[in-house]
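A single protein chain has been omitted from the complex, and every remaining protein chain is retained in its original position.
Right after this comes subunit A.
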């Protein structure tokens, strides 16, 4: 088996007296969608934020492309090529699509922003992802629908030649058609050779796009399986009780 692009081993994380992650191991492979599932409070978002450098880890290793790395902040993660699309979209409503996609990493010539080349790159990225739903990339984000916003947030993550894209509940607030669009986009990302991590509550989404499933249960990794090897019901059992048949945490 190939080396996973992103791998974490033995991650422990506590907030004060509460230990949220116990010895968690997790990996994501290039060209695959790995679904990270678990009930509320299972530690999905915490794990992602540890990888993204938002929270420091108490102990454990993060390996990128087989090599151990230190992630001390969002910048470090970005440099490695790890991009996280957060649940509460990190977009500024009062800026347009291009401005949002380049936020914090604006291209400039001398002192002046290089608007033209940013616009070109944004357009390229969006058409590379076959996004056809936005009228103008100079539209303010406030005028976009939920699905379009999610698309912009994902495109923003792709723009930086990132290798790992982590999506935190990208379809939670979307309607049927928009969910389909976003899932299609998620699949396209993996087909382009990125390692995609999809956090989701929605079993339909998980089975629709993922290649592997990792189930967290109360801060422990209950099981890491291939999507093709499990059924809907088994995954639900893993999420709710941490085990299913010979899978999961043994008592």
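The criterion applied here is as follows: contacts are C-beta pairs under 8 Å (C-beta built on N, C-alpha and C of every residue); 3 or more make two chains touch, one makes a residue touch a chain; residues count from 1.
Please note the rule applied: contacts and distances are computed from a predicted model.
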Omitted chain (choose from "Xylose transport system permease protein XylH", "Fumarate reductase cytochrome b subunit", "Acetophenone carboxylase gamma subunit" or "Cation:proton antiporter") - UniProt protein name: "Xylose transport system permease protein XylH"
Candidate in contact with the missing chain, chosen from A:7, A:119 or A:205: A:119
Identified contact with the non-displayed chain, of A:137, A:183 or A:247: A:137
Touching the absent chain when the full complex is considered, from A:59, A:94 or A:204: A:94
Sites on subunit A contacted by the missing partner chain, in the whole complex: 54, 73-75, 78, 86, 88-95, 99, 103-106, 108, 111-113, 116, 119-120, 123, 126-127, 131-138, 140, 142-143, 145, 147, 176-178, 180-181
